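Since the structure comes first, as structure tokens, the remarks are kept for the end.
The complex appears here minus one protein chain, its other protein chains still in place.
Showing chain A:
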Amino acid sequence: MFFVKRQIFLLLFIITSVQLNLYAQTPSSLEVPDFGVDDGSVYNSGALRLTWVYAKDLVKQDVVEFEVQQASSSEFVQQKAIYRGPDLATFISGLKNGTYFYRIRALRKDLEKKSPWSSPLRIEVKHHPLSLAFTLAGVGTFVFLATAVVVFQGSRNQK
């Protein structure tokens, strides 16, 4: 009787071990994507290309999607979803002056699993001063008009 019990115990142990081992091979949570943009970068035109990297095999199999959120604080209290899909980048433009935070997570379509959110990426938009823009626009207007005068006057004088 003791021998039988020991055998049953051994069998249960083996089954449990195998199951645990199998479970260990399937990750309980997905890996967090990494942003390919430097934290704290400053952009003067209000446009940036936000990129991220992820396990190539999963991306190739087309089983993983990404969700990107934008917020004005690192706590993401008032966040906005700016992208959800399988691409590895999104182009953002037309941002006003300010500090923006981005976070990303991966979603596995077939397993219905989500990775935790990445740590926030902080970027700063600092447009050039309008005084510089108008000064350069003034210089541009002057150079253009002077060029036009030389060309058209020169052309008229040749007739």
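Note that in this section contacts are C-beta pairs under 8 Å (C-beta built on N, C-alpha and C of every residue); 3 or more make two chains touch, one makes a residue touch a chain; residues count from 1.
Here is the rule we go by: contacts and distances are computed from a predicted model.
Participant: Since a chain is absent, check the UniProt entry for it and pick the matching name: "Threonine/serine exporter family protein", "Predicted Zn-dependent peptidase", "Urea transporter" or "ATP-binding protein".
Facilitator: Spelling it out: the chain absent from the display is recorded in UniProt as "Urea transporter".
Participant: Which of these touches the unseen chain: A:55, A:111 or A:151?
Facilitator: A:151
Participant: Where does chain A touch the missing chain, residue by residue?
Facilitator: Contact residues on chain A toward the absent chain are 44-47, 49, 82-96, 127-130, 132-134, 136-137, 139-144, 146-148, 150-155, 157-158.
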